[in-house]
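After this line comes chain A, so read on.
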Amino acid sequence: MTAQVTEATLAKADPSEEVLLEIRGLEKSFGGVRAVSDVSMDLRAGIVTTLVGPNGAGKTTFFNLITGHLARSGGTVRWLGRDIGGMKPYRIARLGIARTFQDLRLFNDMTVEENILTVMEPGALPFSVSGPSAKEKREKVARVMERTGLADKARTRAVDLAYAERKFLSMARIMAAEARLWLLDEPASGLDPNSYATFLRLLREEVAAGVTVCIIEHNLDIVVGISDRIAFLDRGRLLADGDPKSVLEDPELTRIYFGDRA
Partner candidate 1 sequence: MEAYLLNLGVLVSIYAILAVTLNFIMGYAGIFSLAHAVFFGVGAYVGAQMAMHVSASLFVTIPAAMVVAALLSLALALPALRVRGEYFVAASLGLQMLAITVFSEWKGATGGIGGLVGIPAVRMFGEDIYRPAAFFPLAAAVAVLVLIVTRLLVHSSFGRSLTAIRDSESAAESFGKNIALIKTISVVVSAALAAVAGVLYANYLSFINVESFTLNTSVLVMAMVIIGGTGTALGPVVGAALLLILPGLLSYLWFLPQTEIGAIQQIIYGLGMAVLMIFRPGGLVGRSAGARKRRKRDALKAAAGQSEARKMEGAK
Partner candidate 2 sequence: MRARVWAATAAVCMLAGGAFGKDVEIGAVFPMSGTNAIYGDVFKSGADLAAEHINADHMLKEPLKILYEDSQALPQPAVVAMTKLVEVKQVPYVLSAFTGVSKAISTLAQRSQTVAVNGGGVGPDLAKLGDYFWNVIPLANLEVRAMVPYLAKHGMKKVALVYVDDPLGQSILDELNANLPKVDGKLVAELSVPTSTQNFSGIAAKVRASGADAVYIASYGAQQIQIAKQLRDNGVKAQLASYSGFSTPDALKLPQAEGLLYTTQAVNYKAGDKVTQRFLADYQKAHDGKKPSAYIVNYYNAVLLFGILAQKLEEAGKPITGANLLAERKATKSFDLVGGTVSFQDNGTLLAPIQVNKIVDGAGQPQETVDIN
């Protein structure tokens, strides 16, 4: 958590839009079925990329391949030029890549506070030998809770939160993680308009602070409202990758997207 993150934090100021994650020819097949097929893509610092595509297009699989939760069948993934294929998920995470899950996967029996606190600790030792002090951590947790509107739920267990609160806790966790690249899996689905506005504001603030985001989303408002770039996935293949306007106006893609969903 310590050295790399500091490095990552420093690098945030770099305006050159360097390539954080370089993906080349990424492949994944499940027993003959190709879930991800020859996908190449660069994720550049400060750019918000949205992954769109019909259900089953391989978007979540794509995330799992980056974070190491799935082993790739082929291709390379480089983080700041270093090959991270085959690394354990926790090592990849410690490089500065964090993610959320479609089904949230909160630490259900822990309180909101603990959920946020624990992502700031590598945790193999009962005490920390380096990194921020306990007081700094507490302050940061308080800050994150404040911003996500969970301050008065600090002692509530994650299980007992309402739906929107759970979504925000998922966001709070990733905010606390000090990661440089965020992979968000449908973070806004099912939110009411109010919460939704809060969510957008949060995301914009974080992006402004230098976080690079790759987001899976169906909601076209988000897609248009926040994306710098859209990548269109269908049946594991990257069909398009460009600025929102050109991708969304491609009639072929629209047909695939809406045709499949209708």
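On the choice of candidates, all candidates are chains of the complex that A comes from, given by their letters.
For the reader, a short list of remarks on this structure follows.
Throughout what follows, a residue touches a chain if its C-beta (ideal position, glycine included) is under 8 Å from a C-beta of that chain, and two chains touch if they have at least 3 such contacts; residues count from 1.
On a predicted model such as this, the values are computed, not experimentally measured, just so you know.
For chain A, the touching candidate in this complex, among 1 or 2, is 1. Across the complex, candidate 1 is touched by residues 1, 30, 64, 67, 69-71, 88-90, 93-94, 98-99, 101, 103-110, 114-115, 117-119, 121-128, 159-160, 173, 177 of chain A.
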